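I have placed the structure first, in the form of structure tokens, so that the comments after it can refer back to it.
With one protein chain withheld, the remaining protein chains of the complex are depicted in position.
Labels run A and B following the written order; every chain starts at residue 1.
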Amino acid sequence: MFKKFKINHYINYIIIGIMTAVLAAITLTGGRLDSSFIYMLEKMAISIILAVSLSLVVGFLGELSLGHAGFMCVGAYLGGKTACLLEPLLGNGILTFIISILVGAAVAAVCGIIIGIPALRLRGDYLAIVTLAFGEIVKSLFQNTSEESFGGTLGLDTPRYDKKYLFIFAFILVLVTLAVVQNFIRSKHGRAVTAIRDNEIAARATGINVTKYKLLTFTLSATFAGVAGVLYSFSNYTVQSLTFGYNYSIDILVMVVLGGMGSINGSIIAATLITFLDIKLATVLTGDLAVLQNLIYALILIIIVVYNNAPALKGFREKYNLNIFMRKLLRHKHDPSKIKDDAAKWDVVPTKIEMNEVLSIDLTPPEARDLTGKGGKK
Amino acid sequence: MELILSTLINGLSLGGIYAMIALGYTMVYGIAKMLNFAHGDIIMVGGYVIYVFMATQNPLLAILMAVVFCVILGIVIEKVAYKPLRGASPLAVLITAIGVSYLLQSLAQIIFGSASKMVTVFEFGSVKFLGANVQISSLVTLAVTIVVMICLTLFVKCTRVGRAMIAVSEDKGAAQLMGINVNRIITITFAIGSSLAALAGLFYLLKAPTITNTLGAMPGIKAFTAAVIGGIGSIPGAMLGGILLGIVEAISYKITAIAPYTDAIEFSILIIILLVRPTGFLGKKRREKV
Partner (left out) sequence: MSEIILETKDLGITFGGLKAAQNVNIKIKKNQIYGLIGPNGAGKTTIFNLLTGVYKPTAGTFYLCGEELKGLPQDKINHKGIARTFQNIRLFNNMSVVRNVMVGLHDRPEYKCTVFETLFRLPRHFKVEKEMRAKAKELLKIFDLEDERNNLACNLPYGKQRKLEIARALATNPKLLLLDEPAAGMNPNETEDLVKTIQFIRDNFDMTILLIEHDMKFVQGLCDEITVLNFGTVLAEGDTKTALSDPEVIKAYIGG
């Protein structure tokens, strides 16, 4: 079965696993990690889960979602609330933690399905704007809850977990996310999803149930955003709906774009790096200078996207790119048969849309179509 | 009755502002086939330019400078960020536009700080109109909007450039073969859109005289909503959508029970419209050829 153990398929598990094990060993044997370092680790775990799950939709399904923070928000509130309710019964232990995570994930998944069923009929810019609207709606709804239920404008306070252990759980969840996302991508189902991204019409004609796979991918992505949300609520002790505006969604998008579309490892690296910079820069840049960071991200985003996509720069890109550079560095010979065939390329993601041509063709289920009176069997 | 009237006028003037911004979205979408995410932030830039030039105590100069500055900014953005991506994936263009929006917001915050700035362009009072208390600024907004829209419609229908715009939006390739300079038309479109955004910035200042660096973000998204409701790519559609959205917002604010949910209501309308009639009220539907 494992004729050739592909090390590069497992490298990310190995690195994150070893790192987690070492840090866990230090804390569990009584060693003390700096509290700001632990905070950073928690944030990194959250960012990695968010980036990897969003990359599923943007990189592999080829659709743009700007509502990732919305799903995270749902997870954070519902997971946090579950923990508040369970604390008197089960105490502040691992059981409460696990149940809260499951609840947060489940509710985010349900939201993913509810928003996914209608929204995935739309494509491109329109899907982006609907997911953005969803995020804003969620934010506004939680903002206006009563103080007893979800804390309203004051936010929801969640039970305090022992910081010594939370980051370990967080990284275990990162590994779970990675396992699920990568196993999904590297399977026949993942292949179907990339086929949809490459050519939806052909995928349909080849017998792929496009609606099912779009919904599945979207829901999977929302689920892990929910998990990240629950982690966030534990890490911060409090959940404020305003945190989850569309700016947060865009921050996650920046990680995915920076890491390279359709590259899970890229997303992980970008998420780690950006979180690290975020926290480090926050201590250096204070007051109005803090936005300097946003400015830099914005510039990086523009430069990367323009560089990677401008038709005029195509020749330049083929001549000088990181892959060739790395190959030279490692003195590998160029072998055209070893092309990575899962990576998303920009020029096909998503399929070009005509003005006004919004609906992807006939996604309506046959039952719904019968209601329109245009057919019906027999 | 008075309440209804004042709400209606508020709604109309707010709708006028949305329509003004939505026109920018819809024209750019129609011609360059892209969602210019940074359009909302041009409003904010317009506001800040007015703030800066109000130091001269000359409101007309300030407004003129705002329009000129926004037009230049719009053209620069188009040339630097969007033009290189012409022909690239729509996703790439959209992400770049998001980047530009972010860039403008953070630049504004670096220059002007995060604290909101106060500026009063004109001192308007309010008048009694059929028994209702109506802000004069609302009436001015409404009047200017109507004039601008009439001018714009005439411009598109009756001038060479306007007709070229319609041609480009129908079929870029064919328009080019007919000798239309597509790049120039796209630049003009961005210029018009940005000047409208600058005016929208002015109207925001008339409504509430404070500016922050995120002034344009929410109105931008809402105006896009309006453009979609009316049917993206359609100029009358943008006006209709803007007015509708403005009235909904004004009414929603007046009803205490649902006032806090106004944003949620507006975005729900967007989602529902997109699902029921994805091409909006006045948009055309096209099928993909198999």
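Some points to look at:
Basically, contacts are C-beta pairs under 8 Å (C-beta built on N, C-alpha and C of every residue); 3 or more make two chains touch, one makes a residue touch a chain.
Bear in mind that the values here come from a model prediction, so they are computed numbers and not experimental data.
Of the listed positions A:I99, A:I201, A:L273 or A:L292, the one in contact with the omitted chain in the full complex is A:I201.
Residues 1, 180, 183-184, 187-189, 191-192, 194-195, 197-199, 201-210, 216, 336-339, 341-345, 348, 361-362, 365-366, 369-370, 374-378 of subunit A touch the missing chain (whole complex, contact as defined above).
Everything below uses one rule, namely that only the chains that are shown with their structure count from here on.
Chain centres here are Cα averages; for subunit A and subunit B they lie 31 Å apart.
Looking at the complex, you find that subunit B touches subunit A at residues 29-30, 33-35, 81, 84-92, 94-96, 98-100, 102-103, 105-107, 109-110, 113-114, 169, 221, 224-225, 228, 231-233, 260-261, 263-264, 267-268, 270-271, 274-275, 278-279, 283-288, 290. Every residue of subunit A that touches subunit B in the complex is listed here, in rising order: 58, 62, 64, 118-119, 121-122, 124-126, 128-130, 132-134, 136-137, 140-141, 143-144, 201, 246, 250, 253, 257, 288-289, 291-292, 294-295, 297-299, 301-302, 305-306, 308-313, 346-350, 352-359, 361.
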